[in-house]
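A single protein chain has been removed from this complex, and every other one stays in its place.
Naming follows writing order (A and B), and every chain is counted from residue 1.
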Amino acid sequence: MSFIRQAREFGYRAIPKRDPNFGANLDTSHGPVLYVEGITVSFDGFKALNDLNLYVDDGELRCIIGPNGAGKTTMMDVITGKTKPDAGTVYFGQQIDLLSLSEHQIARGGIGRKFQKPTVFEPLSVYENLELAIAGDKRVWSTLLKDLTGEQRDRIDEVLHQIGLPKHRHQLAGALSHGQKQWLEIGMLLMQSPRVLLVDEPVAGMTGEEVEHTAQLLTSLEGKHSVIVVEHDMAFVRSIARKVTVLHQGSVLAEGTMDQVQNNPKVVEVYLGE
Amino acid sequence: MTDNCHHTLWRSLSRFCLFFVFAITCSATLHAQDEAAVNAEVTEAPTFEELVYQLVQGNLRQMGEAVDALTELDNPRVVDVFDALGSGDLYADRSEPPTIAIRHNNGSTTEFFTGAPLLDETVAELRQVRINNRLRSQLRTLMAQLSINDESVDVRYNAVRRMIRDGVDEDTITLLQDRQRIESAARVNGAIATALALYELRSDQPTRRLEAISILRGSLEREARNTLRQLSENDPDEEVRTAAENALNSIAGKMRFFRFIETVFFGLSLGSVLLLAGIGLAITFGVMGVINMAHGELIMIGAYTTWMVQQLFPDLIQWSLLIAIPAAFVVSGLVGIAIERGVIRFLYGRPLETLLATFGISLILQQAVRTLFTPLNRSVSSPDWISGVLTINPVLSITYTRLYILIFGLLVFAALMLVMKRTSLGLKVRAVSQNRAMARAVGVRSSWVDALTFGLGSGVAGIAGVALSQITNVGPNLGQAYIIDSFMVVVFGGVGNLWGTLVSAMSLGLINNFLEPYAGAMLAKVMVLIMLILFIQKRPKGLFPQKGRAAAD
Partner (left out) sequence: MLMQRLLLSDRGGMVVLGIIAVATLLIPILNLAVPPDSPFYVSNYMVALLGKFLCFALLALSVDLIWGYAGILSLGHGAFFALGGYAMGMHLMRQIGDRGVYGHPELMDFMVVMNWESLPWYWQGFDMFWFAMLMVLLVPGLLALVFGFLAFRSRVTGVYFAIITQALTYALMLAFFRNEMGFGGNNGLNDFKEILGFSISAKGTRVGLFVTSAVMLILAYMACRYIVTSRMGRVILSIRDAESRTRFSGYKVESYKLWLFVFSSMLAAIAGALYVPQVGIINPGEFSPLNSIEMVIWVAAGGRGTLFGAIVGAFSVNYAKTFFTSWSPEAWLFILGGLFVLVTLLLPNGLVGLFNRFRRKLKHELPEEEEKADDESELKSGGNQ
C-alpha cells in the first residue's frame, strides 16, 4: 500500500493528492499563516531546537534574531521540510500539516526559502533563473514539452523590475555582484508567488547602499506576503522590523517590538553576558 | 677382504654423513644417534641403519626381527620407517649396501637417511619393500603404541582417532587402556573413551552396549555415528535400538551446533579479510573523504612486497611475514603518499574527478606490476607456524592461517583505533576532516596531515596485502577483486566511523557465509550486493551515521 503511495508521489502522471498550489486558498481564518508548535530537534543529544513555538500572521514581516547556534537555520530547515523534527507540529494555515510533505511540495505550496549563502544557478542567465523558479506545472513532461505562456513571461518582467535587475536580464547569474545575487534569489522566491518567504541573512556582506535597497525590497513585500527574516545586522533589523523574535538555545527567549526586545533584561544578558 | 674393507669404510663414512646431516637438522636426533653409536660399539647391538638394511634385505622372518629390534631403539626416525613400510612407500635397490628411499605423497622420491633427492637412474632401480598382512598389523600396533605415547598431545590425539577410524581390536584395546591410566589431556581421554566404547558396542551383553551408547552420546566421530546408525537399525535388543536412536539425535544436535560455530568462524574469518581490505579505505575515504580507486592496488603492492621479502631473504621464510608487515606498510604507504602529493591533492573537493584519476592510477599500477613481474601469479610461501590445522573436535577444525588472520585483523584495527584516538596525528586528522579551514587556522599543517593520513591508510592497505598473500593468489588482479568489497564495507558501516567498519565487515562476512550453503558462492555474493543496495535505501548514511550540522550537507 505504501509502495503504491510512494510510486504515485514519484510518478509522472501523478493523481494530485491535493491542489499542489494549496498556498493560494489557504485557510487563515484564525490569523496566523504559520503555526510552529513544540518543535524539538536534536543532533546526537545536542538540542538544536527545544520546544520552539512560533506563530506568524498573514502578511506580517517578522524578524528573528539570536546568537550563533540559537537554532535559526534549523528552524527554517524544519519549516521547509529539510529536517524532520523529533517532536512538535508545523501547520500552514489551519489545515496543512507541513511535516507530512516533502521539500518540493512545500515549495510548490507557497513557502519560499532563501539560503544564507546566495545560491543562484550560475551558468544560467538572470531570466532563466527566474524562469526556473516560476510558479506553474513543475512536472517532468511539462518542462520537457511546454514553453512558457505569455502571462508567465510578463510575470518574469514584473519581478525583474521589482528586484531592480531589468538591465541584467541576459547576463549570466554567475557574473552578478554579491548583492545582485541576493536580490535575484529574492526575485526567484517571488516568482513562486509564495504566501511565506523565509529569508536567511539577506544583507550579510552587502554595502550600505545595497542594504538600504534590500530593506526597501523586503518592506515592500509586507502585506502581500508573510516574510520571515533571519538577520544578525541589528541596524538592518531595526530599519525594517515591526515585530522581533529572539531565539536562544533553541527556544523563544523574547518577542515584541525592537525596543521592547532590546530592553528585555534576559536578552541583554544573552547578548552581552553579565 | 677389499670388499669388506670397502664396506666398513663406506659404513663409517655414511655414519659420518648421518652425523653431519642430523647435526644440522636437530640436536635431539644428534643425541640419539650418538647414543646409538655408543651402544653399537659397546654391546655390538645392531645400529639403526643396520636394522634398516636388514629390514629391506631380509626375508619376512628377518624383517619381523628387525622390526622388533627397531622398536627397542629410541630413534625418532623409527616411526618414519614403519610408516613408509606400512603404507608401501619404502623402496630399496639391490646394491650393497642398498639405497633406501621414501616415496612422498607428492610423487617425489628422496634418499631415506639424508633426505637428498635421487637421480632418475637410481630411482629406476628401486623396488618396493613388500610385507605381508601379519607384519602390517604388527607394524600398525607398534606405530600406534609409539604415537599414542608420544609427547605431543596432537600426535596422541590423532593416533587415537586413527585407531578409531581403522577399527579397534584386542591389541589396540590394551594399548588404549594402558594409556588411559596415565593420560592427562582431556581431549585424548575423550577420544580414548570413544574408542573403548566403540569396542564395547560389539559386546553381546545389551547392558554393556547400552552403557557404551551412553558414552557415545556426545561423540562426534564419524565411526561412532556409523556404528550407532547400524545399531539403531539392526540391534536385536529393542532398548539398545532406541538408545542408539536417541544418541544419534543428540549427536545430530551437537553437530548442528558445531557446524554453526564453524560457519560463524568462517564468517568472521571472511569478515576479517574484508576488515583488513576495507580499513585502510575507512581512513582515506571515511575520514578524509578521498575516494581512492587504487586502494586495491595498494593491497596488491603489499602482497607483492611479501613476495619480494621472501625472494630477498630465502633463508628467513619463518620470519618473512613479520619482516613483510613493516616493509609492506612502508612501501604501500610511500606509494600512497606519492599518489596523494602527485594527483589527489589537486582534486580535493571534487570527489568524482578524484574517483576517475585514482582509477587511472590503479590501471597504471596494475600494468606496471604486469610488466615488472609478468601477469602470472606469484606463489608466496607460508611459514610453518602459520600453516596447519587446529582440530578442536572431529567436526570442527580451523586452519591456523584463518585464525591468525582474524586475530591480525583485530590487532590492526585496535592499533589504528589507538592511532586515531590517542596520538596527535589522529587528533589532527580528525580536526582536518571536520573543518579544514579551522584546523589550518589553529596551526595544523593541513597538507602535511593529508599526506600522512593518506600514507597511513595506504600503509594499512599494504599490511592487508601481507595477510591476503597467505590466502589468495598474488597477481596483478588481486586488488580489483577487493576494491568493490572494500567500498561496500565502508559504505555499509557508515563513512567516517571505524567501529562501523568493524561491525559491517564482520556482518558482511557472516551474512555471506550463512547464505553460501543455500545459494552458492557466486549467488551469495550477488545477493549480498543487492541487499546492500537495498540497505542503502533505508540507511543512506550506513549503520552508524555521523550526525549533526556538518553531516546535514
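By our rule, a residue touches a chain if its C-beta (ideal position, glycine included) is under 8 Å from a C-beta of that chain, and two chains touch if they have at least 3 such contacts.
All figures in this text were calculated on a predicted structure; none of them were measured in a lab.
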Residue among B:L119, B:I182 or B:M522 touching the omitted chain: B:M522
Absent-chain contact - pick from B:T47, B:T99, B:S362 or B:N512: B:S362
Hidden partner chain, residues of chain A it touches: 6, 10, 12, 80, 82, 102-104, 107-108, 112-113, 115, 119-124, 128, 131-133, 135, 138-140, 143-148, 188, 192
For chain B, residues in touch with the removed chain: 291, 343, 346-347, 351-357, 359-364, 366-368, 370-371, 484, 487-488, 491, 522-523, 525-526, 529-530, 532-534, 536-538, 540
